[in-house]
Each structure stands twice: as structure tokens, then as C-alpha cells.
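The following block contains the structure, expressed as C-alpha cells.
The complex appears here without one of its protein chains, the remainder shown in place.
We call the chains A, B and C, going by the order they appear; numbering starts again at 1 in every chain.
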Amino acid sequence: MIHEAEILSQRRLAPDIYRLELFAPRVAEQAQPGQFLMVRTSISLDPFLRRPLSVNAVDRRRGAVALLYRVVGRGTRLLAERKLGKRLNVVGPLGRGFTVPLSGPVVLVAGGLGIAPLFFLAEVCRQRGNEVILFYGARSQEELVLRRELESLGIKVFWATDDGSLGERGTVVELLKKKGLPPAAPVYAAGPPPMLKALAAALKDMGREAEFSLEERMGCGVGACRGCAVKVREGKDFVYRRVCADGPVFKAGEVVWE
Amino acid sequence: MIHEAEILSQRRLAPDIYRLELFAPRVAEQAQPGQFLMVRTSISLDPFLRRPLSVNAVDRRRGAVALLYRVVGRGTRLLAERKLGKRLNVVGPLGRGFTVPLSGPVVLVAGGLGIAPLFFLAEVCRQRGNEVILFYGARSQEELVLRRELESLGIKVFWATDDGSLGERGTVVELLKKKGLPPAAPVYAAGPPPMLKALAAALKDMGREAEFSLEERMGCGVGACRGCAVKVREGKDFVYRRVCADGPVFKAGEVVWE
Amino acid sequence: MKKPRLAVDLGPNLVLKNPVVTASGTFGFGLEYAPFGDLALLGAVVIKSVTRHPRRGNPPPRLVETPAGVLNSIGLENPGVEKVVKEILPALRATGEVTVIGSVAGETVEEYVEVSCRLAEAGVAALELNLSCPNVKAGTLFGHDPRLAAQVTRAVREALGDGFPFLVKLGVVGNDFLAVARAVVEAGATGLSLINTLPGLAVDVKRRKLLLGQGTGGLSGPAIRPVALWAVWRAYRELRVPIIGMGGVAGVEDVLAFLLCGARAVAVGSGTLAFPRLAWELVEGLEQALAKEGVEDVRELIGMVAGS
Partner (left out) sequence: MKKPRLAVDLGPNLVLKNPVVTASGTFGFGLEYAPFGDLALLGAVVIKSVTRHPRRGNPPPRLVETPAGVLNSIGLENPGVEKVVKEILPALRATGEVTVIGSVAGETVEEYVEVSCRLAEAGVAALELNLSCPNVKAGTLFGHDPRLAAQVTRAVREALGDGFPFLVKLGVVGNDFLAVARAVVEAGATGLSLINTLPGLAVDVKRRKLLLGQGTGGLSGPAIRPVALWAVWRAYRELRVPIIGMGGVAGVEDVLAFLLCGARAVAVGSGTLAFPRLAWELVEGLEQALAKEGVEDVRELIGMVAGS
């Protein structure tokens, strides 16, 4: 579960967005779309905690695992400074991933870095023969990363940008409402909370269920500390579930948005 | 006083010993032998404090300042990882350096990394025309660093190593006792506390005064926090002096060794 | 080289195979960490604090990172003593010969007594009374008042009978913790667990609101280590009772430091979040360190730090 993984490559895809490849054969073997790793970004005691990052892709043949991340704070900044050939300590794969039907079309909705787990899901779905429709939105063209890789997967992509620099101007949720969904196709989404909240409302109106990958600040990542609570409906009441161990993938309809 | 100094070079001289050159013209201009810089080794809050390092050499023409250091803990380890072209935040030059007579022979006694400030002193003494005799001891040959540079200064060097791999086997203090001192030549020393303590005793027996560069854990480095106290004789009593601002160079005879 | 002896006792009826235990709340109920190592190799697994009824805990966010530390406000989320006794302890025991120490929280003397008795009956090796949770309303009520602390301790002692080992866990902020410690020892506690988290908070400056869902939280991790060592040292010098020391343990040196200050066992808390195998690594590392120093019995270190 704990791996000292060599850094195979580290690439800057956009001003703040990096993709890092690790040599971690066991992770590559086991990881399912929607699962994540707990990454140690520092060698000092500050920052102290690991950072959760979704598995973005695996290459079983090469034993490689890709992470896609945005530099938002000290942890990710330190990660971006890590050099080729050095080792990164990661724990995982962790969490419960997406559940995908054996066949038929699937719809993926990615906002910003939400593409990290959904790219992996798209790949796996294509390998299994599902038809994949991806709605992918970001602030601007340059933040719509992995475009070439996505296109080479042979999937249908609808692009959206806040500034209209690529695809439709506006949010990915507006785009999805406009384009509509193929009947009965399950929906999978990942992205910032406001987007997921808006998407949940839209899907409710359409009477559709979906699986969302959620984020919460994490301590242990393995279900022990109860630090990563998310509010989930239970009958008329609610309970807290652990994003790390009960998720990070949850049914959109059960999440209570604050 | 605060400089964002570019790293011009970083060289490993022995397994744990590095020499780093900074572009810091104002420091190069002002620094006197025995003075030091307070160096920020981390970009995070841990380690939090700066590390004091002696000025090891200056090149006024190139605006360059050299630091010589041994990796002993986290701060120096982080320093050793700093890359060329990056900037290092340093405060200085700080402290009161050595006082050197205008002419005549001087004796320098360096134990281990004590060579850091004494190399600078040797250089300056040579420029001013003092004759320089250096006693220099370390654990083994490979830890006797800057040998070529010392030899090219045109000074007389007596080497000592604990394992006899170069020069005399034994401590530098034993060597000095054996070789004796030229009459009336002032003595300057830097090195680990046990060495300085033994040297102080030997010099006392010989009836000679000396200037020692001392080390103590430091907070501010500028005389404000009183964290770097050293016990100094005052009549029959003692007082505490600040290594950073009253020193780091003290008269050997006034230091109370615990 | 002879293998050093690692076993320590915390009072007459509690021998641990080594002094490294887990800190309550940071190791779940043990099962969560079973994939990382054999729980039976640890001195003990101290489980998450248990209350009479299930508690769903505090609203998120519950956890923020601070400089070299962690601020948490879990709010004693736990499934209640019934489920712990019926489902979790048996599952834990099924993994091997695990030494389990139960942790008890409550809002009334009766709740402490009831939960203690249920856990003791269920076969835990010892108990820790958590009188110092900063994250629930009544959490520090008992721990801040020597009289109340003694009252709950006495009631638990009477209910458990004379021989059963239990420690009282205290914090050190906002109370005269030595007075409380003295009171609970006189009231029959076998020893002390020191320290619980320090109260703290973080601010979301942009939104001008407290960052944790509940507002305030408890600070742990390496940041608090110097305070924890001080508390253990003070309590050991004053009271000479068995102490489980904790606060910021991240390496073997820290374990040695706590032992030297007077702890008979050392708990690993937030360190496990950062390094899931830390507790096991410390058992191995301690053995190696003692062997290297020629210490034959870990008990030779306890309380042996010299003053200035």
C-alpha cells in the first residue's frame, strides 16, 4: 500500500497544471477509475499531511501511474518542484471508484481538474467498449488539458470555457443542459463543488442519477480519522460519510449540498 | 542587509562538505573575516530559523561570496539541494570579525569546518602582507578541504588528521604543541568546542592570547533575542555575551568553558 | 547483540509487549490500519473514543493543516458502545492477539461508568477516560475541574473494581492540569495519558469565518511536541504514576524523548496520518536504537532525563 515510486516524468501542461508519471507497478495493476493516492509532497514536517490526488491514468505495461494536478498551495508547489529520478512516497490506491455498466453509452462531466479521474474513467470505458460522451469545461482554452489524448481515445467531447476561447462560452453545466443527454446513459462527474452542486440540480430536473467524485480535506485517507466527512441523506435525516473510504465517489442524489 | 542572492555555484568537496558561491556584491564589498551570514535554507516554515554560516571567501570583482558548510541536519541538507541559478535569502554580513595586526606573522588554527572563516582570514592576511602559518586538522584527508586553494595562497600549512591519512596523525592542538609557535604571533582559531577548549588550555600554558570564533544556536543573528549566549569572564564573576553581535570572535582567555 | 527487552507495564495489571501504542482517534478502531501491518506487533491499539450512543460528529470541514500540525474537530464520531462491543471488538480480535485499550467519552458520570463497564466486560486490556476532548460541548467539563474529574474517576474505579487498569487523559490548556492529574490519581486512576490536543482555531480570511465547521478544534502533531514533553516531565516528577505520553511523535528520537521524560508508553497520533506504518516503524526503530546504545531493557530509560 505504501510505495516509494520513482518519478518517470513531470510535465507542465498549463501555467499551473502539471502531469507527473510515477513508476508504481502495483498501483498501475490495481487502481480503478475514481481511486486516489495519498502523496507526501515534502521531506520536512511542514506541510505535514499527505495530499490526495486522483489516479489520472495507468500504463500497466510500463508500471506507470499518472497524476494530474493544479498548483494551488504549498503541497502542490513542492510537488511541482520534484525532479525526475527522485522518489515520491505514495499510499494507495485508495477509496471506492466509479461503477460502470458493462456496455452502453456513458456521460462524463469534468470541470477543471475534475478531468483527472475522468480521463482514467474514459480510457477504461473505451477499453471495455462503452461509448463515451465527455462534457469538459475550464476557465480558458489553455486549462483544457490532455486535449490530444482525449481526442485520440475516440470519444465525443463537448468543450466549454468561461471565456469562450475554446468550445462553448459558459459553464460545462450550461453546455450539458443545452446539448441534452442520451437516454439512460449513466452520468459521472468531477469538479469544483459549485459546479457539482449546479450539476446535481440540473440532473435532478432531468430525473437522472449520477456518480460524483467529491473532495474534502483529508487526514489519513484510509477511513480512520473521520476527518473527511461529507453530509449524506439518510431517510429524512442525514449522516456523515467518509470521502476517503466510503467514497470519493458518491451518488449525486444522496449528497446534501450546503 | 537582506539579500536575494543568486547561487553561482554549488560544489561538493567531501562526502558531507559543500561550497556554495553567491552573487552578493554588497556582502562581498563589506564582509570582514570572521563575519557570517544568516541563511534561509527552506521555503516552508520548517525549518523555521535561519542558519548562521561564516563568510568563507569573497571575490569583490565578481561580487561573489563563498560559503563552506557541512551537512549536519535538515537546514544544511536543504541548502545542499539548492540549485544553481536559484536565489538564496541571506542577511549580513553580521558580527564582529577578527582583529589582525598590520604586519608580522599570524597563526591560524582550524579544526574541521573551522577552516570556513579562517580561509577568508588567511586570504586577507596574505593580501595585506602578513606571513600566515596555518594548523589545519580534520578527521581524515578527504575532510581537509580547499587544499589546493590554501597552497596557492603561499602560506605555511601544517596538516593533521585523526586517522593519519594526511599530515600528522592526531589532533591539530597536539600538532601545534609539538611544532610550537613563532614568538609574538597572534593566534586565530575556529573549530568544534572540544578543540577550542583544548587549544585554550594549551595557549594558556604557553602564555599566549588568541581570538576564537565561537558557535552557538542562533535566533536573530543581530543581537536582539539574546538566544546565543556565551559565558564570559568579568572580574571574578561572569556575564553572558551574544555570539552574534558581541562576537562571533572572542578573546580565548575571556571565554568560560563549561 | 542481545535483543533488548521492550515490555513495559502500566500499573500492576497491564503489561504491554512494547511501549508503542496508537493515540485514540488517529488509528480508527485499528481495522482501518490492518492492511498496513500486524496489529498484534504494537504495544497496544488505543481505539477511537466511544460514547453510549452513536455520534455522527461535527459538520465539515473537520480537519485543517497548520504549520507542522493538524487542527481537528471530529466531534467524537463513533458508532456507540453497543456496536463497538458487538461488532468492532470481535472483528479486531479476529485479526490476531491485539492488545486493545478502550477510550471512553461521555457527558455525565453515568455515561463514563456505563461505557467503561461495557468495554471492560468486552475484554479490553485497559481503558482511557477521555476527559479532555476540546471538540464537543461537555468535552473538557470534567478535565478542567479537579473535583469533577475526581468524581468521574472514583465512580469508574468503583464500578470496575480495584484491579482494572485505567488511565485518565488530560489536556493542558485552560486548566491547572497538574491539580487535575493529582485529583484523578488520588481518586483511583492507574495513571495518566498526556496530552490531548490543544484548543485552537483557523480562520478563512477571505470569507471572514472560522475554517472548521464547528468553529474551534484541537491542535496536534509535531508542532505541539515540546509542550507534550513538558507536560509528561512535569507530571512524572510530581506524581510518579504510569503515563502514556503523546503529542507530535514522528520518529524514534521522539519515542526516546517521551520515555526519558517519564512516559512508560508512547502513543503515535497525527504521525500515523502522515506515515501509515509509523507505529510499526517505531517499534522496530526503538529496538534497534536500544541495541545500538547497549540498553538491555527499555525500562532503564523511563524518567532518566537529567535536568540542566
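In the analysis below, a residue touches a chain if its C-beta (ideal position, glycine included) is under 8 Å from a C-beta of that chain, and two chains touch if they have at least 3 such contacts.
Bear in mind that the values here come from a model prediction, so they are computed numbers and not experimental data.
Check C:Ala183, C:Leu219, C:Val266 or C:Val283 against the missing chain and you find that the one touching it is C:Leu219.
Among B:Leu67, B:Cys228 or B:Val249, the one in contact with the hidden chain is B:Cys228.
When the omitted chain is restored, the residue from B:Lys204, B:Arg217 or B:Arg233 that touches it is B:Arg217. The chain not shown here is touched by just one of B:Ala14, B:Ala80, B:Met206 or B:Ala245, and that residue is B:Ala245. The set of chain C residues touching the chain not shown comprises 59, 66-69, 71, 144, 172-178, 198-203, 205, 207-210, 212-217, 219, 221-227, 229-230, 233, 248, 253, 256-257, 260-261, 301, 304-308. Mapped onto chain A, contacts with the missing chain fall at residues 45-46.
Residues 1-2, 40, 45-50, 91, 216-220, 222-231, 239-240, 245 are the ones on chain B that touch the missing chain.
In this text, only the chains that are shown with their structure count from here on.
Chain centroids computed from C-alpha atoms place C closest to the centre of all protein C-alpha atoms shown. Averaging C-alpha coordinates per chain and comparing to chain A, the farthest chain turns out to be B. Each chain gets a centre from the mean of its Cα atoms; for chain A and chain C, those two points are 36 Å apart. Between the Cα centres of chain A and chain B there is a gap of 53 Å. One finds 47 Å separating the Cα centroids of chain B and chain C. Looking at chain C, one finds that residues 67-68 touch two or more other chains. Residues of chain A in contact with two or more other chains: 45-47.
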